[in-house]
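Here it is: the structure, laid out below.
Missing here: one protein chain of the complex. Every other protein chain is in place.
In this document, chain identifiers A and B correspond to the written order of the chains, with residue numbering beginning at 1 in each.
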Amino acid sequence: MDSNTQSSHKSDGFFRSALAFGGYSGYAAIILFIIGGVWLGGMLPPLLNASDSPAQVVAKVSDNLFAIQIGSIFLIASFALFGSFGAGMAMQVRRYETTPGWSYIQLIFTAAGTTLALIVAFAWALMVFRPETYHPSIVLMWADLAYFIALFSVPVFGGWCVMVALSIFFAEEGNEPFPRWAGYLNLWMVLLFAPGQMIMFFKEGPFAWHGLIAMYLPFIAFFIWIGVMSHLMIKIAKEESE
Amino acid sequence: MSGTSRPRAQVPGEIGIWAFVAGDLLVFSVFFILIAFGQKEMTDVFSTSRESLNLYFGLCNTLLLLTGSWFVAIGVERCRDGQGSDNARWFKLAIGCGLAFVLNKIFEWEAKIGAGFTPLTNDFFMYFFIFTGIHLLHVVVGVVVLIFLLKVSQRPTLNSRDIRTLESGGIFWHLVDLLWIMLFALLYLL
Partner (left out) sequence: MSNHKMYFGFSTMTWAWVFLVGTTLLAWWFGFIDAQNIHLATTGVIIAGATKIWIIGHQFMELHRAPPVLYYSFVTWALGIAIVLLTILTIS
């Protein structure tokens, strides 16, 4: 038995519990976002508009204050789970390495993405902490900050997907951490996130931070990505326990 | 050459790259439709703005990509059939076409911005800059892919996995070409 290749593929129950947890974290993150971002928080579909005046922003958030406040708690919970989700993907890749490589790169992108997402949730929370006290343009800035961190960060979240894709494509033939189609899916995700970089230039229309192409598309694609990769992690954990 | 050519249907590259192509075509189809709606609803703005575009830049870019695709197609075919002495040169030529495209695009954008046209000028220029910009990103990625294919083509022997890599990478490059054909038609020629 070649100790180099065989031992790094072994998975025991302890490992599989972690991998499955990574997958379920992803599912939980999606559900928590639907509650906190879609239903309560007004993040998607956007309650606010990039061309709203500061006064309009204050008015809109004040009208929905409590819902958004509760929503921001669900958002924090959702985004914190990006950490275990990402670590799950990295640990699966780690099994296919003798010396850590791509898994290390993925862990860093996981850390960066998770931290950024958490700041998004903090900004959203501060937006509704005391809008009556802050200068209205500061309330607007929290909204800008939240969307900018979420959307303008294409090299981070898109980069994360690229690292997952590369770890699949550079793997040995037939011995990949995730199926090859998942590699191509990850690359497609980068394309879907890319319009988010445009929000710098527009305050109206489909490329503004409330827009169809620059906001809806990346957000929805991102959570679909989490869903698919989570499904794969859970599937792998289950298959190997048989 | 060994073997006779049996017409056995075989997926060029691998099915994964075609899934990616499908995804990319889906996204760009939305872009094409947006341009068409813009043309329909704001015909005057679009037609006037289009006149500010320099057709020679667009034409040059189209010819560069078409020729680059031709080089890639030849290179992949020669590598697969094991004929030809320096197959790497086809990829070098294609990379040249890709880089020339990028340069040409930069000159074109500089000229436009210098003349006062930006993505904020009107909807035509918004679509023009953003969609050709996203396409330009594809070209840049495509050049990186071509560099990788160049390295593969220089290996002393190519196994079936190498051929699959060459074909898949080539298919991505042809996708980049294909997307430009429609963008060129919608933005420059209408």
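Basically, contacts are C-beta pairs under 8 Å (C-beta built on N, C-alpha and C of every residue); 3 or more make two chains touch, one makes a residue touch a chain.
Predicted, not measured: the structure shown is a model, and the values here were computed from it.
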item	value
Displayed chains contacting the withheld chain	B
Residue among B:V72, B:I130 or B:V145 that touches the chain left out of view	B:V72
For chain B, the residues touching the chain missing from this view	1, 3-5, 7, 9-12, 18, 22, 25, 29, 32-33, 36-37, 39-40, 55, 59, 62-63, 66-67, 69-70, 72-74, 77, 80-81, 167, 170-171, 174-175, 177-178, 181-182, 184-186, 189-190
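By our rule, only the chains that are shown with their structure count from here on.
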item	value
Mean-CA-position distance for chain B and chain A (Å)	30
Chain A-touching residues of chain B, taken from the complex the two chains share	14-17, 19-20, 23-24, 27, 30, 34, 119-120, 123, 126, 130, 134, 137, 161
Chain B-facing residues of chain A, complex	173, 180-181, 183-185, 187-188, 191-192, 194-195, 198, 201-202, 205-207, 213
